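Note that this complex is displayed minus one protein chain, with the remaining chains in position.
Right, chain A next:
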Amino acid sequence: MQILTRRIAVGAAVALTTAALGACSAGSSGGGTGEARTDVVVGLTGEPTNLDFTRTSGSAIPQLLMNNVYEGLVTIDQAGEVQPQLAESWEINGDRTVYTFTLHDGVTFSDGSLFTADDVVASIGRVQDDWTLSLKSKMDVVAKAEAISDTEVAVTLKHPSNSWLFDMGTSVGAMFPDDLSADLATEAVGTGPYTVEEVATGEHVTLAARDDYWGKVPAISEVTVRYFADANAQANAVRAGDIDMAYNMQAPDLLSGLEQDEDLQVVDGTSTGEVLLALNNAEPPFDDLRVRQAVMHAIDREAVLSTAWAGHGQLIGSMVPPTDPYYQDLTDAYPYDPDRARELLGEAGAEDLGITFDVPTRPYAEAVAQVVVSQLEDVGIDARIVPAEFPAVWLDKVFTKHDYQMSVILHTEARDMLTIFGDPDYYIGYDNPRVSEVAEEADQGSPDQYVAGMQEVARMIVDDAASAPLFLFPNTVVADAGLNGIATNATTESMDLTGLTWSAS
């Protein structure tokens, strides 16, 4: 089901080769000290404001904490597949409504308490009762969770669901102690291999490995995650060797220079982030299908990707990234065809169209906007860019008040097609009742029906030209060539640091 682009395949090959070379030199190092380092400094942009992802949305907190500090019953691997984590195994009953998980024995939280079935029951209940994010709806399908024994728990769903188990591998599936007394905003209590040692606002967060971790204790005992205001400072730091890894680097123009540096490895991993040219379906002129389709034909996505993001990333035709089970190639649904675009605009009586284009103040958005405006101009659409400070103004004006005609934004959440297009009250304003109907049937059907149903949903959204997915954002990682085990594919929000190792020097 996975389709890798050449760039990503090459990137993965490079990573594997580096890992292999690293492994070789580890055995044959005679000259060096032979001691591999046990600390890593990671550079990121986008600092978490606190440590509580049950009350604060956004990807910064789960990016730092999931898999590293918090764990779930299951986890999502680098290929986007569900894998066991705190649950050793699970069984699903005949009508696929009861999941019986067998938990690992002897797992402890960082506060010393034992992880048992009661914690699972409490964590699921807390999502339903205490979480204040709309993300909590992912747990709506759960009718009840019961502890059978200390290491067995049965979760009963209201109806079969193909997406629930996957969601349990994301932040809603994080396991907390049942008698939670800590303030999660400042203290993280998980079962993961690391604890949060220090938070220096505006600077860094330090993670320290736990000696009493239930699984394989990571090779790296201390990870410092430094936060940078922009990608340039992040790139300078990795070039100067101040940080060992720049994760999710958003400065594609700098990559060609970094690629030539022999001490560094540059890998484009996949992500679940789609750069979406959002059209307000509820307001003129984009309430007219023909005008939306005209925009689709007017955009040369290949040119957008190569001009705005130096070709790093992957073309997509729908909101489904290739790592999802229901991916289908829809990139040819609207070939670049300015003539057809002008024709459609003519049919809609929308020649000499003038629109406003709210562009959030983010590097990718500003870069994309310039290209899109010039391409729209070719077909007679005059798009005027209005900068919208991100996040404050964009969230207020575009996202909350729907006061916009066209915008561009990166949707990072995994499997978010239905969030964006399944709800007519969402900022896109796409109203097609068939979408939620088909999606609901698909979620309750067999795995094959799920794939078929979700593909039909994606197809409907594309046929309606609800908005224009431009490209899949790369998860670009630039790291010291001696660093191995980097999880380059961001299949969920999590930046999994647990596999990192150094080649011996």
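Convention: a contact is a pair of C-beta atoms (placed from the backbone, for glycine too) under 8 Å apart; a residue touches a chain by one contact, two chains touch by 3 or more; residues count from 1.
By our rule, contacts and distances are computed from a predicted model.
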{"item": "Hidden chain of the complex, named as in its UniProt record, picked from \"Tat pathway signal sequence domain protein\", \"Protein translocase subunit SecD\", \"Peptide ABC transporter\" or \"Putative spermidine/putrescine transport system ATP-binding protein\"", "value": "\"Peptide ABC transporter\""}
{"item": "Identified contact with the non-displayed chain, of A:V82, A:A237 or A:L315", "value": "A:A237"}
{"item": "Residue in contact with the excluded chain [from A:R210, A:R226 or A:H312]", "value": "A:R226"}
{"item": "Touching the absent chain when the full complex is considered, from A:T38, A:S89 or A:S134", "value": "A:S134"}
{"item": "Chain A residues that touch the omitted chain in the full complex", "value": "49-50, 55-58, 132-136, 185-186, 200-203, 226, 228-230, 232-233, 236-237, 239-242, 389, 391-393, 395-397, 399-400"}
